[in-house]
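A single protein chain has been omitted; all remaining protein chains appear in their positions.
After this line comes chain A, so read on.
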């Protein structure tokens, strides 16, 4: 997972900017990041809409290939709403119109097919979420949020590892992903031979870093780092659970 997506925060380019204005190499990386982020959420949509495993894979694959050639997406801007919602709508449209009439099987001429390895494990995810009994859009948003948190966490890990703090990461990570109160923190501090204040501060610092990585990821697809927009997106994702 330490891959395409983590290249991007450095360049400060959003995915769409890269698609529109980047060099050929940028476009390729951007597309791969795009596909990685959205493959599983869309796969779940496909399965939940009644496609079988093969058809769902083909359909999502076909969708991303059509994205490659699709001018509309490249021209997509803020006015179309968030990329997340836009892709869901675009995919639904694709699935109904293109996939059903089976023209999706005609592979794009002259375009080098990408390998979308993100398909691995998608079915496993689907089976996990399918029983949650929510509507398609909610499932999609949940899966997207889940993968967002994962990618951010991977990026966070990379950050710690690159500073030689892999152990530290392993120590505090549990406190990132669950609500902690004073008592648990105090106990953990004692167990690790640290003062309560120092331990608490480390957890909070790591959480701040995690939040920064999440913001990076969000900025990629939102096309902005505006604090209000990012906060709203987090609230929206929160509401999916």
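Keep in mind that, in the parts below, contacts are C-beta pairs under 8 Å (C-beta built on N, C-alpha and C of every residue); 3 or more make two chains touch, one makes a residue touch a chain; residues count from 1.
The working rule: contacts and distances are computed from a predicted model.
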item: Complex member absent from the view - protein name from UniProt, among "1-acyl-sn-glycerol-3-phosphate acyltransferase", "Protein kinase domain-containing protein", "Pyruvate ferredoxin oxidoreductase alpha subunit" or "Cytochrome c"; value: "Protein kinase domain-containing protein"
item: Residues of chain A (touch criterion as defined above) contacting the omitted chain; value: 1, 120-121, 124-125, 128, 133-134, 138, 142, 145-146, 149-150, 153-154, 157, 173-174, 176-182, 204, 207-208, 210-211, 214, 231, 234-235, 237-239, 241
